[in-house]
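Omission of a single protein chain aside, the complex is shown with its protein chains in their original locations.
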Amino acid sequence: MTDNSSINRPLGTRVVAWGVLLLITLWAVLPILWSLSASFKTPLTLYTGGFLPDDPTFDNYRRVLTSDGFPNYMMNSLFLALVSTAITLFVSVLAAYGFARYAFRWRHILLLFILIPRILPRASLIIPLYDLVESLNLLDTYTVLIITYTATAVPMATWILIGFFQAVPKELEEAAAIDGASIWQRIWKVVVPISLPGMVTAGILSLREAWNEFPFVLAFTTSSDMRTLPYQLFLMRDSMGITDWPLINAFTITTIVPILFLYLLFERQIVNGLTSGAVK
Amino acid sequence: MASVTLSGVQKHFGALEIIAGIDLTIEDGEFVVLVGPSGCGKSTLLRMIAGLESISAGEARIGGKVVNNVPAKDRDIAMVFQNYALYPHKTVRQNIEFSLRMRKTPKAEMDRRVNEAAELLALTPLLDRTPRALSGGQRQRVAMGRAIVRDPSVFLFDEPLSNLDAKLRVEMRAQIKALHRRLRATSVYVTHDQVEAMTMGDKIVVMRGGVIQQVGRPIDVYDAPQNLFVAGFIGSPSMNLMPANVDGDGFMISGARFGWRGGGRPGDLPKNFIGGVRPENLRLVAPGEGIAAIVEVVEPMGGETVASVAVGNTKYTILFRDRRPLEIGDEVFIAPEVETMHLFDPETESRIDRKPRL
Partner (left out) sequence: MATIVEGSLRDKITMRMTPYVLLFPAIAIVAGVLGYAVVRGIIMSFFQIEVWEAEEPFVGLANYRTLFRSPGFQNSLLISLIFVGATIVIGLLMSLVHALVLNQIAFARSVFRAIALIPYLVSGVAAAVMWRFLFTGDAAIATQISAALGGSTVSWLADPDKALMVITMANVWFIAPFATLILLGGLQTIDPEMYAAAEIDGAGSWQKFVHITIPSIVPMLSLALMWLSFASFNMFDIILPLTGGGPGRSTEVLAVYMYQLAFRDLNYSTGAAVMIVILIINIALSAIFLRAAGRSRDDR
């Protein structure tokens, strides 16, 4: 469709379009490439050799991976991301099914509960929550992070899933009901498997949310045992007298790679899932 | 196997009445077709029997047991949907066995039944494919297979053939009929296509506006439509409905006079009535012996010819069992076959039965 239209366009227009595209694409990847390049350099060669390091070294990555506490931070990030995503998906599937399939009295008001969090100043939540977390003795616990990560991821995941669930033909569920499936079985054995691209999208986005989260872990934890990768990166940023940029860049790249890997694996589903969700 | 009995069944959505109060008995092993134009409530009624819609008032029984509050899965029914409702993420085999799995049927038993159903529907080579990789007709058969494997007491069909092309539809019609003869399962079949209804049903139920218009064997409904709606709906091309009025011992239609001939004059006929004449019972006659009409459309269909003629602003259809060299614009004279004419009261729209022939 649109492919044909570009063929009909004059050469000049196409050259400009490609030029602009390459420029913006360069803009999008340049900071990451620059950081990647620096992660293979040493403090001495940091500003030499341009993008391609003269004498690339993996030493920075070795230092990152073997540094004190790194396995701990990694496990914290991984554990929090996986657990909060699992809970998020479970809770969001139920809610999205409720919104997608039922017309009920408070539907619109409840839908606001899903929409309003998108405009909440997230970082500011930590002020009113801090007292509560403290009085419940939940500071420095996984519990508070899992709960807050889930609470911030559920609205978005629900929103994405509603669109996918609405697209599942009602007849399929009716057929399943006649086949003997209860509402629980219809949700998990019919609707969810058919909406797999939506589950992948919602899942990876909540993983991203938890993996990258910063304000909550900053406010609700103090012990170094509880640090996540972004928090550690934040502390590394200026904790040393002379900034060890190659090391910091290697650390940065290390935190990016897992989520980037997942994204590239499921890019099609995620992009389609997000655009179709946004269009609705 | 079971009978289905509906007594005073109603459905409303708020103030909106969809089903007005239906009484209907479907005998054990019978193939009943619910037919009517879209929006007549036939699908809603079927879904109420299935348990996909709640029943607002009245009672539905399957096999003598009231099922108003029995969930679909416990009604021992199977349903074939218009869009087949196959699970896209499951293979044909998984689709067919899903209901057995839900009922925790032992593996060996499940395999035996799936294979049996697949055999019956010639689906065996397709069992490992997903619905995506099947043609329309094949999907249709999988939907049938899913219903058959359950060995339910009642089969429900919701316009199962309407997504197929004409040729496949005729084939599947015959297949479903053959299947029914073999399994003898009570079946309720919904369609808007009266040809499907006529050819498939042991009994047809003509519906309009949530009300049953007529119930009976297809041929009886065709021969004796109980009201103008049924008269116009059943039969293709549709019956001609000709306004007429009594004139002495005969009657007039559009200025032409006809005698009652062998049939004799019906008893209590109102002065104005409507004569229902099937297209095959409308004849061309010599000039002056019938109603003058202008030929507007001629559809030569090979062995038959269908012509549409205009009398003033009214159009009538004539079906000839042969080829007719008619030209558009020709003036012709038409006359109804009086013996086979159906009589209707224009006020009540219902049938006026003739006195027995004299």
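Chains: A and B, in written order; residue numbering restarts at 1 for each.
Operating definition for what follows: a contact is a pair of C-beta atoms (placed from the backbone, for glycine too) under 8 Å apart; a residue touches a chain by one contact, two chains touch by 3 or more.
Quick caveat: nothing in here was measured; it's all calculated off a predicted structure.
Peer 1: If the hidden chain were put back, which of A:Asn60, A:Thr85, A:Thr152 or A:Thr221 would touch it?
Peer 2: In the full complex, the listed residue that touches the missing chain is A:Thr152.
Peer 1: Could you list which residues of chain A touch the chain missing from the display?
Peer 2: Where chain A meets the chain not shown: residues 1-7, 9, 13-14, 17-18, 20-21, 24-25, 27-29, 31-32, 34-35, 38, 46-47, 90-92, 94-95, 97-99, 101-104, 106-107, 110, 113-114, 116-132, 147-148, 150-152, 154-155, 158, 170, 173-174, 177, 183, 208, 211-215, 219, 229-231, 233-234, 237, 243, 245, 248-249, 252, 255-256, 259-260, 263-264, 267-268, 270-271, 274-276, 278-279.
In this text, only the chains that are shown with their structure count from here on.
Peer 1: Between chain A and chain B, what is the separation of their C-alpha centroids in Å?
Peer 2: That pair's centroid distance is 55 Å.
Peer 1: Note which residues of chain B are touching chain A in the complex, please.
Peer 2: Listed in rising order, the residues are 47, 50-52, 71-73, 75, 77-79, 81-83, 85-89, 98-99, 102-103, 146, 150.
Peer 1: Quick one: in the complex, what on chain A touches chain B?
Peer 2: 169, 171-172, 174-182, 185, 190, 193-194, 196
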